[in-house]
Structures are given as structure tokens and as C-alpha cells.
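The complex appears here minus one protein chain, its other protein chains still in place.
Per-chain residue numbering starts at 1, and chain names A, B, C and D are given in the order in which the chains are listed.
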Amino acid sequence: MFEMPSGAEIQSIISILKGGAGYFVPEIYLSALFMVLILLDLITGKKNRGLLATATIAGLLGSVYFIFKQQTMPEVQFFFGMYALDRFGIFFKYFFVVSGVLAVLTTVIDEQLKKHESGMGEYYALLVAMVVGMMMMASSTDLLMMFLSMELVSLSAYALTGYLKREPRSSEAALKYLVYGAVSSGMLLYGFSLLYGMTAETNLTRISMVLAAHGYDPLAMILAVLLIMAGLGYKMGAVPFHFWSPDVYEGAPTPVTAYLSVASKAAGFAMLMRFFFVAVPHGFDMYVSPLHIDWLSILILVSAASMIYGNVVAIWQKNVKRLLAYSSIAHAGYLLLGIITMDQLGTQAVLVYLAAYLLMNYGAFYVVILIANHTGSENLDDYKGLGKRMPLLGAALTVFLISLVGLPPTFGFIGKLMIFSALLAKGSLFMWLALIGILTSVISLYYYMLIPLNMYLRESNTPEEGVIATGMGAKIVTASLMILTLWFGLFFQPIANYARYSTSIFGAFLN
Amino acid sequence: MDQTLSGFGTVFVFLVLGIVFVVGGYLTARMLRPSRPNPEKNSTYECGEHAVGSAWVKFNIRFYVVALIFIIFDVEVVFLYPWATVFKQLGAFALVEVLIFVGILVLGLVYAWVKGDLDWVRPTPNIPKMPEMPVRRSGKANG
Amino acid sequence: MSSSPSLNTWSDALSGFSIGWFPLGLVIVAAIPLVFIALYALTYGVYGERKISAFMQDRLGPMEVGFWGLLQTLADILKLLQKEDIVPTVADKFLFVIGPGILFVGSFLAFAVLPFGPAFIGADLNVGLFYAVGIVAIEVVGILAAGWGSNNKWALYGAVRSVAQIVSYEIPASIALLCAAMLAGTLSMQQIILMQAGPNGFLHWFLFTNPIAWLPFLIYFISSLAETNRAPFDIPEAESELVAGYFTEYSGMKFAVIFLAEYGSMFMVSAIISIAFLGGWTSPLPNIGGLELNTMTSGPVWGAFWIIMKGFFFIFVQMWLRWTLPRLRVDQLMYLCWKVLTPFSLVSFVLTAIWVINH
Amino acid sequence: MLSFIVFLPIIAGLVILAVPSSQKQIIRIVSLLAALGQGVLAVLIWRHYDPTMAGIVAAPGGSPVGSFQMIERIPWISLDLGSFGPLNIEYFLGVDGLSITMVLLTALISIIGVLSSWPIQKQVKGYFILYNLLSTAMMGCFVALDFFLFYVFWELMLLPMYFLIGIWGGPNREYAAIKFFLYTLFGSVFMLLVMIGLYFSVTDPLTGHHTFSLVAMADQANYIKGTILGPDSVTWRYVAFIVLFVGFAIKVPMFPFHTWLPDAHVEAPTPISVILAGVLLKLGTYGMMRINFPLFPEVYQAGLYVIGVFGAINIIYGAFCALAQQDLKKMVAYSSISHMGYVLLGLAAANTEGMIGALYQMFNHGTITAMLFLLVGVIYDRAHARQIDKFGGLATYMPVYTGFVIVAWFASLGLPGLSGFISEALVFVGAFSAPVTRPIAMVSVLGIVFGAAYLLWSLQRMFLGKRKPDALYDLEVDVDGHEHIHFHDWKGKLDLDARELTMLVPLVIIVIALGIYPMPVMGLITTSVNKLVQVLTPVAMSAVH
């Protein structure tokens, strides 16, 4: 069907690949780490948890060096334009490495995983695989690469979700995650195929060039975008693609829940931004002609629905993990607000918000795990009277929750501030969206505060008293997360500036 | 392009002919053979006894594990075939690439090996209960 | 495609022949292997197996019908045609009926790429080897359909065992064939054979041109035994425990179809192994100085002779092994596949790759 | 200096964090020292304050910080926002006439609050950390001149307050705390949107960049046409004003948004009630005067009548409700609503008298209500109940206490010679002299009558006459024939003890002194209020445009 490429062509292909490999070092390094971890697990046998965790953290931190070196490299698209090395990607690389490290830290303290009978080698390896996959999601500039990286993340995530094989909830979560994930990735793929059919290109930049040059069929376009949105929305956990998230977040091992809710979501957003900003034509013409529906209106609807649904349904939750799951749907809504603005300020706001979400959500889950270690459950009722018994953890959890609400002086507030600034900078166009955001924030306060309410304001059902001991390491991690959340709430300049620097690659594509 | 398509056109003819042969055989046999069914004759064969329970028994979980490992390996091997035809032109770089690729595969195999997923009989109590079937004497060759 | 002009002349000429829209030539091209299967299965397959096994056990085998029982198989065919076709009441009728069909069609489709000599091949696909490996796997579906459709414990167990065995051994088998493909640098059957053709006869065969090929050759041969459920890998139809495996419930013509398919596959794998490692239709005889044995024994008809003979040789070995080796247990079977053959096939793959790069 | 007064409590909080929780006395003393330090600093600020400088807004062409005093202005955050210029947030503190009184009041109430917290035994460490955090936030709100900073302090108040009510409160504290939290947050989140909107609408005339500076925002000349809250965006300016007003009104609390207050007060422990009534409510009206009105003067002018009506409703409705209360503390809480109504009325008058009256009333209400709650706390400590009906004849047995009660009650109802009188009188003078509020003022006078009614009635029921048959204390007659009363669980001194006197005496002195000679406070605020009124009048606005 196709001609075999000639020797010269092959040589040029190989030289391109060789050239690109130099820009791909962090990913290669982490893939090697993945294999090293598996080998390490196989070699060391059963009693290797500490070693594995240490190796994972050390390995992940080692990758920072390579990412750092990339900062001075020229920004290029390599591997035939499939992959990009740019600031945007580097920002997310740092982000995912940090989230990976935090995931290991949360894993180490989790009692549920400690009791897990089989080894943890796969666990850490899959964790690293997810980091690689998410890095690639953030840096892919080609439909194929996007799909592959997304599947890498998804497949690892399925396995991680069902990691507690003996735990019915974990298996159930994995099944649900899998079923919804498979369907949505199928839809995403079908959308990609339509887009490919319209443009005969898979590179994002070239797709946009073709679309700009030749125009497109609006019906096919809207169909493709809808299908792609389904896939991305699933990763982001936005309404109406959220069905999986409460069950999965509740059932999965808590460190995995935290990881999914932060990192996987962020990867979805990174991909969404790259895809929609670069590939698909956009603009504000829908306000010129109301009949012209484009992806922006879809995003607006999704965002509003996510904020409302996530926050409202969270009110009735009795399980803290589930509560955080619903709240994470809401946060996806807030994040989408920043994308809707379609400008650099909005994008910057999204990155800042993600960074904030990383700290505060991880912090919250960290404390939830520590509490679950003691009480053996994540039910709100079991939080009664804990505030007195774990003073540091209680205070830290309160700070994280306040940050999730978006109250000063926390990092979460800065995230919301930037998002709303971006919205209002557009004038009164998105005022109603901002209003929804603000009103749902008030709702979120109610359910978030249920946790401190139970911890501090209610008396424990059990007669136990006295301070519950937590390990020194756990205390240090909690305290540093708390301090960082507060610190960046007051001095967010470096992160916000870095976020701005990272978003500048979209300059030409945004209006 | 034409040639390939005509090649597969021939394959299509093979397919049709194969089906025709089978169907023809069936039809011929139907014309020739007697048909005197009775309930005893039409019952499921179980060594001359009345069949106990249904054939829907649980299989050894190993079968599924084998299926899983097979899927992975098989698809990866598929990738090697196109490579095999051109790798002489591609040279050492492609060889190294493929060695990495195969290395990952081998790692997977080693992993499954060490974790005991290649052992048909595992020490863990994973042997399924088969209430419909009489207990096997030979516990090892389970399947 | 760069097939040399002398190749496939007969089959190309035939396939160009059609009456109106009806591609009669193509049908003839397809019919030839069909007839071949039928004939070979009847003669060499059934009769041969019985005779060979009889001789190995120092007895005579069928002797009554015809000279030395030569007409015995014909009588069997007539018997099968007339036999009542029993479909168990509890069976899934559709699967039960279609199972043998899939089996046979899968086996038969593989013959489409089998070169019966330099001038005749059904379809000289550029992915022929790959196609053959792939299409044979369709049998798995047929086996599963037959076993499942019978709704019989023996049948279902036989089917599941058989499927597990076939898919497992497909890994080392395909990696082993990969080595041949690497040596040849092509997947086209005819091209692979051409790479092994030459005046020195068997010295050009892959098995003898390099020091590694014996390893994939052995691996593929062992795997092919398992893929066709031949002894010592015949636990799917181990008569002492599973009656007859997945075809326990079959009788009459359906049984005959299954048998045809089985013998078809047996020949197919034997042919593939001879194509991949033993030069296919090329003559084994070398030109020794002025005595041009090779040139004399080459040509379309000689080609057909050689490839069929090579095939028959391996079938003979298969039958021989049946009476030589005891049956493997399931765990031994899997052990052999995953812990011996697969690692060694990977080793041979790497060695072959290195060898090819250096030559 | 302002930074010190703001952050002194938080430093104390950090010190307390390091003290083991068993050392309760040390914790208390550290807090007291911080509060006293605040007091000293407040006095220093007061002494350094030049009452002739107005503040409120920067003079056109003048210094960008206006005539504010004790300015501390450091760039805090500077972000590049591309086409929107840099995002500049400043750490910008300063005082003028509006805030100096509030700073003094806050410092005073903080000291009293610490003293009144002395008996608290439950989780002392946590309590004082939160208390100090609250103290910082309150003080910060009053001196912040950057909207962003103000907002941070404003929200920072919520959490400590929530826990202080929720953990150390009465039986129904959970409900009260949540209600307080939700109400106030509901008010303040919209402030965030307005704040952002204002940011994009205002530029600093000096740098040309957008700014959060309240001083720059107060000058209508700095608004850009075509922005979301620019001078031509009438609708959004109205919306923004209303949203801000509601946000502050919830804190005041103004009539339809007041329902959190009685709950919060009833459940809160005494010191928190004191802080809540003494300082937090003032933040609402202070916010209106500092932010809401100067930033949207034309909307303010258009809404005077509405504000006045709400003020009147507050006065009368609060008084009515107070009249109906059985619970002494609830009565005092409703009296607060009523008294804050006077502030609103004064603000609605939009003239110097009314404004001065309002500001003065804020200060006076702070001191008087603090006293009221302290006194309620005293009786609650002894009897563990506050039902007005359950007492009677207390004057006989607790004469000193009754004396203080009488002073406080009379100050609250505005008896001449006590500070409440002067501020209420000024408010009414202002309201009567403004044509818009005149009819409202006429109605509002009724509030004074009702106020007298509930205060005097409660006085009579609790303190005069004889012990009720179902009273909460036992009557004992000793050998000499003297009658003594005895509360069931109370081991301490029956009448006021030294600590309580330490808290009450200064307040009484202030109340009486300011009732006779109001100039120390009046003098501080007059210049600023004049300037404020000038900024708010239509003439000034037209001059600007």
C-alpha cells in the first residue's frame, strides 16, 4: 500500500530521532527509573518498602536536575513535531515531579497500603509511569502522542486504583474508573480521527494552520470537539464526565486518590490548554452570532455545571474522601474559568490555581490519611473531637480546607483571585460566571467547614482522650505543607511570575 | 496498491471457497445421512452417565493470567515484524532501539516470572472451587 | 513489490482468467490447495498416521479394505457422510455448527499464501509470513466456539486448554519466525524462499547459513506441535481424561471438517517451518562441479515436489513423536512455553539481530 | 508603628505556640502583655496624630498617599500581567480621623477582652492563639489602606471568630458559629469580585498602573472610562455598590441580615461577645465609610433614603425585639442592632453632624456594649443562667454590681451626661437637618423610647424588688439577721471582684468622661469627617468630573 522509504530517508529519520532524544532526557530518565524500580523490587524481595520509597523519591528528585537543564535549552518541537520542549511543558514537569514525590510521601504513611499483602514495587513503578505519562501529556503536540500519553496515565491509574485487591471498594473503584475511562478514551480517539479526517494532519500547529487556511465543516467540527471534550473532561473530572470520580476517589487507596485528583487533573488541563489553544480555531465570534456554537460555549457550560454540581452535591457527603471528590469536580469548574477567558492572564491563573491545588489538596489528603490511620475510617462522624487530640494535624487540615474554600491568607485564595481577575479583566462579559463561582465558593465553605466543625466543635463519641501520636516525619511534612500554603498565600509572586513565563508560549494563539 | 488489494482479493476468494466447501459438505451429508434423534442420544455426553449440572464451571484463574500475558506479548511481537524487514537498512541505532524495546518486554517477563504468575500451580489458595465437578485426584494438573 | 518475473507465473496467469464478472481463474487457484488438503488428509493424514503408528508399535494397521487397507480412508469418508449428525439439545446450535467451519476456513485461508513451488502461490502477499501466523490464530476462535457451543464439560475444558496452549505457544513461535524474517529481510513467502535458493542447494538454507538459526528452528518446531495440539502437547484432546476434547460431541460431517482442518494445520506449520528455515520449494541437492543436481531438480514441478516432501517429512516427525514421547501435564506445558521457549526465543531473536547487523 | 500595633498580637500568638499548654498563666500573661503593648502603641499613635490632617482621599496633584498619617507603604506583590500592566499589591497602612478612633477602641477592647478571658479554662492555649489572631485581623482592617490588604485582614477575622464561638461558646454554639461564618462570608465574597473590578477600573495617577490603593480609589478622577466599574458603567457601579453595602451591612448587622447576631452573641463566651459587639460590628460601618461610600459617591447619594430607612428599621425593630427577650444577653444583642441603626441613620444624613454622630456613636457603642456584655457575663458566671425572670432584688445583695449596671444601662439608653447621649443627639441633629432623612428621623425617635422601655424594665425586674420564688440563688439569713445570697456553683466573691472591676472601671470612666467632654474624640475625627462629607457631596463630585 505504501512505498518503502529509501535508505536516505531512513537515515534522515534516524538522525531526527537521535537529535530529538537529547530533548527527551527527563522522560527517558524516568522511564529508566520505572524499570529500575521494578528490578529493585524483584531483587530485594518482600521487605523493601522503605528502600523502594526512598529510591522513588530520590529518583524523582534526580529528574529535577534534568528538567532544570532543559530550562536553558532552546524551545523546539522534535520527533517530527510530536513532542515539544517548552516552558509550558517544563512547568508541568516540575509540577508532576512534585506531585509524584508527594504521592510517595502520602503512600509511606498510609496504613491501608502498609497492610497490603503483596509488594509495593509495582505501586511505585506505576506511580513513576504516571509521572512520565503526565509529563508527556503536558508536552505532546501531536494527536497521536496525546493519545498515547493519556493512555499511559490512564492504564497506570486503573491499576493503582485497584491496587488493594482484597478491598472490595478498591476493586469497584478500579472497575468504574476503567469502564468510564475506556469509554471516554474511545470517544476522544474518535474525535481525533474526525479531526484528522478534516485536516489530514496530526500535529496541533499544522492542524490549526490547515483549519485556518481551508476552513472547516462546523458540524463535523463541533462533533469532533464534543467527543474530544468527553475524553479530556473525563481526565479533568468535570461535569458531565464526572460520574466516576466520587466512587473512584472513595474506593481507591487514599494516596492514589490524592494523586489522581491533583496530578491527573492537572495533566488533563495541560492537554486541554495545548489542544484548544493551539489546534482548534477559537475566538469570540459566538457573541457576534449566537447560532455559532463553538467549543468555548461548551467549556462555559461544563465549567458552570461543574461548579454548581460539585459544590451542591458535596454538601450531603458523609465520607471525607467522597466530599473531597465532589469538591474536586467543583475545582475543575473553577479551573475551566481560567481557560474560558482565552488569554494569557487566564492561563496564568490556571497554572497558579493548579499549583495551589497541589499544595492544599495534597495537604488535606495527607491529614485525612493520618486520621484514617488512627480511626480506620474516613467518615465525618469519626472526626468528632479529633481536633483536641491531634492539634497540629487539626490546625493544618483547617488551613488546607480554608485554602480550598479560597479564603485569605492562603494559596487557594490567590488561585481564586487570579481566576476571577482574569474573568473580570474581560469586562462584564463573564460576570455571571464569576458570580456562579463566588456563590458556589460560599457553598463550599459550608461543607468544607463540616470537617473542622466535627473536629473541634463536637465531642468524640468514644471515651478515648489524650493526644494521638503521629510520627515526626508526618508532622514535618504536614507542617511544611501548611506553611507553604500560607506562605504562598502571602508571597505568591515567584510562582505567579513563573506561571506567567510558562504561559507565554501561547502568546500568538490567544487573543 | 492494486497488487496488494488483488492479493487480498485472492484471499477473499479463498475465504468464499472455504465457506462453500464447508457448507457444501454439510449439505451433502444432510442429504445422505439418517436423522433419528431421541432425547437419550441428544443428551450431553458425560461418560454415559446423565450429565451433572451445567458445563459452566469456573476455570482456573491461570487461564486468564495466561491470556493477559499473551495479549501483551503478542501485540508487541507484531511491532517487531515490520521492523524485522527493514532493520538492516536502519543499522545499529534501530537495533539499539529494538533491544530496549525487547528489554522492556523481557523485564515484563522476568517480573511475571518472579511474581509467580508463570507458575501454573501457585502456593496461594487460588485454586477455584468447582462445586459441580467431583474433586480431582491429581491436584496439580488442574484445568 | 519487486517479485522477479519468473515467479508465480502459473498462478498469475490463472488468476487473470475470468468469465464475465466471475473470476474463475481465482477460484481454480483457490481450489487447488483445497483439493490438495482433501487428498493429503485422506491419504497421508489418516491412512499414513494409522500405518505409521501401527509400524511403530510393530503391528499392521488397516489391512482389510483394499490392498494393505488403502481404501480404508475412503470407507471412513463414506461412513462419516452417512453418519447421523447429533446436535445435543443443550448445545448452542449456532456456535456448535459454526465452530468447525471457522476451524476449517482458518486453516484453509493460510494456504492462500503457501507457495506450491516457484510458479504457483495463491496470493503472494508482501506480509505473507505475518499473514500466515495471524490467520492460523483464527482457529482459536473456532475451537472456542466448538467447545463452548457443545455445552459439555469435556468439550469446554478441552477448548479452554487448547486455546490457552495455542495462544501461549504462539509467542515463541512468532518470535522464532521473526528470526527467519530478519534473516530474509522480507515477509513475503516467495522472497524468503528466494533468499535461500542457490546452486549449492541446502547450503543456502537459513538453517545452515548461520550459526543461530537452529535455535529458532527448534523453538518453532516445538511450538508448532503445541499449536496443532499434537503429542506430546495433546492435553486438550487427551482421550484418557477429556474423551476427545473440544470435539467430543461432534459426529458425522462436522467431525470430518474438524479433522480436515487439523490435518490442514499440520501441513501448514510443516510447510511454514520448511519455508522459513529449509528453503521451501528449493532443491536440497547441490551442484557438485559439473553434476548440476540442483539445476536439474529445480523448476515448478520439482518445487511442488520438494515443498510437499519437506512438509510430509515434518508431519512424519510429528507422528513419530506422538508414539515416542509421553504427554505433558498442564503445568509442564506452561513451564516449557513461558520459562524455556519464550526466553530462548528472545535470546535467539537478539543473537539473530546482532548476526544480521554484522553480515 | 502601625505594623507593630497590628502584628504585636500575632507575635504573642507565636510565643504562646511555643509555651506548653499546661502553663496557662504564662499564656494569659503573654496575651495581656501584647494587648497592653497595643494599648501603649495606640496611645502613642494618638499622641502623634495630627488632627488637622484630613486623610480620606489624596488631594488632586498632591501626595499619592494623601494626608494620611503614620504611613507605611511597601510594595508587596508585583506581578506582570502583560497587557494589564503589573499587578501591584502594596502593604499600605495609615490612619486618618476615621480609623484613629477605631484603633483606640480596638486596643482598649482588646485589653478588656484578655482580662475578661481570664477565667477560661478550656484549651487555654488554643483560645489565646485564636484571640491574638483575631486581634491582629481587627486592627489590620482598621489601618489597611490597600483594598487587597484590607480584604485579607477582613477574611482573616472569620476563622478565629468561628472557632472562638464554636469551641468556647454555649450549648448551641455549633449552629451559631456556622451561621455567623456563612453570613459573613456570603457578605465578603462578593467584595472580592468588586475588589477585582475596581482594580481593573482604577489607575494610580502617578504610576499609571492599576492599583488596589483605597486612597487612589477614593478619587473619582482615577477611574477609567470604559472599564467595568468606570464612571460610564452606571449599572455595574450600582451593582457593585449594593454588593459592597450588603457585605458590610451583614457585619453591622442591618435589618434583614441581622439574624446571625443574636445567635452568635448568645452562644459566644463573654470576651468574644465583647469583641464582637465592641469592635467587629464597627467594621461594617467603618467599611461603608472607608470604602463603600467614597468609592461610589453618586450611588451613595442616590441611596441615602434607603440607607436611612434601613437605619430606622434597625433602631425600632432592634428595640422591639429587645423588649421581647427573656434572655438578658439576647436583649443586649438586640440593643446592639438598635444602636447600630443610629450609625446607619447618621450615615444616611450625609452631613457633617450626622457623620460625626455616626462615628462617635460607633466609638461609644463599642465601649458601652462592651460594658453591657461584661456585666451580663458577670451574672452568667455566677448563676449560669441569664433569664431576666429568674432574678430579682439583686440590688440589695450586689450593690456595686448594680451600680455599674445602672451606669451602663443609662449610657445605653442615652442619658445626658453619658457618652451615648452626645452621639445619639448628633445623629438626630444631622438626620433632622438633612431633608432626605427628616421623616425617617422623626420615626426613629420612637426607638429611644423603646430603648428606655426595655432597659428600665429589665433593670426593674432583675435588680429591684424582692427575690423571686423561682430565683436562681438561695437566700440565707445569718446569725446577725443579715440576708446573704448564694449561687449554687459559685465559689468566688459574690459582688464584683478585682479583675472585673479592673475591666469595668476604665470603661465607666470613659463613658462618663466622654459624656461630659467629648472633644478628645470629636477633635480627632472632625477634619476627616468634613473631608469625607465633601468627597461624598454631589458638588465635590461635579468638581472632580
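Assume a contact is a pair of C-beta atoms (placed from the backbone, for glycine too) under 8 Å apart; a residue touches a chain by one contact, two chains touch by 3 or more.
Throughout what follows, contacts and distances are computed from a predicted model.
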Handout entry: Undisplayed chain, where the name is taken from the UniProt record, one of "NADH-quinone oxidoreductase subunit K", "Ribose ABC transporter permease", "Nitrogen regulatory protein P-II family" or "Glutamine transport ATP-binding protein GlnQ"
Key = "NADH-quinone oxidoreductase subunit K"
Exercise for the section: Based on the whole complex, identify which of A:Ile14, A:Leu189 or A:Leu435 touches the chain you can't see. Expected result: A:Leu189
Fill in the blank from the handout: In the whole complex, of A:Pro168, A:Pro218 or A:Pro494, the residue touching the missing chain would be A:Pro168
Exercise for the section: Decide which residue listed in B:Val23, B:Leu68 or B:Val96 touches the omitted chain of the complex. Expected result: B:Leu68
Completion exercise
Residue list for chain B contacting the dropped chain reads 2, 5-6, 9, 12-13, 61, 64, 67-68, 71-72, 74-76, 78-79
Exercise for the section: Identify the residues of chain A touching the omitted chain, counting contacts across the whole complex. Expected result: 1-2, 143-144, 147-148, 151, 154-155, 158-159, 162, 165-166, 168-169, 171-176, 178-179, 182-183, 185-187, 189-190, 192-194, 196-197, 200-202, 246-247, 250-251, 313, 322
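Quick note on the criterion: only the chains that are shown with their structure count from here on.
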Handout entry: Intercentroid distance (Cα basis), chain D paired with chain A, Å
Key = 44
Completion exercise
chain A to chain B, mean C-alpha position gap in Å, rounds to 39
Fill in the blank from the handout: In the complex, chain B touches chain A at residues 1, 4, 86, 89-91, 93-94, 104, 107, 110-111, 114
Completion exercise
In the complex, the residues of chain A that touch chain B are 1, 4, 7, 10, 14, 17-18, 35, 38-39, 42
Exercise for the section: Mind listing the chain D positions that touch chain A in their complex? Expected result: 77-84, 87, 123, 126, 151-152, 155-156, 158-159, 162-163, 166-167, 173-174, 177-178, 181-182, 185-186, 189-190, 192-193, 196-197, 199-200, 227-228, 233, 236
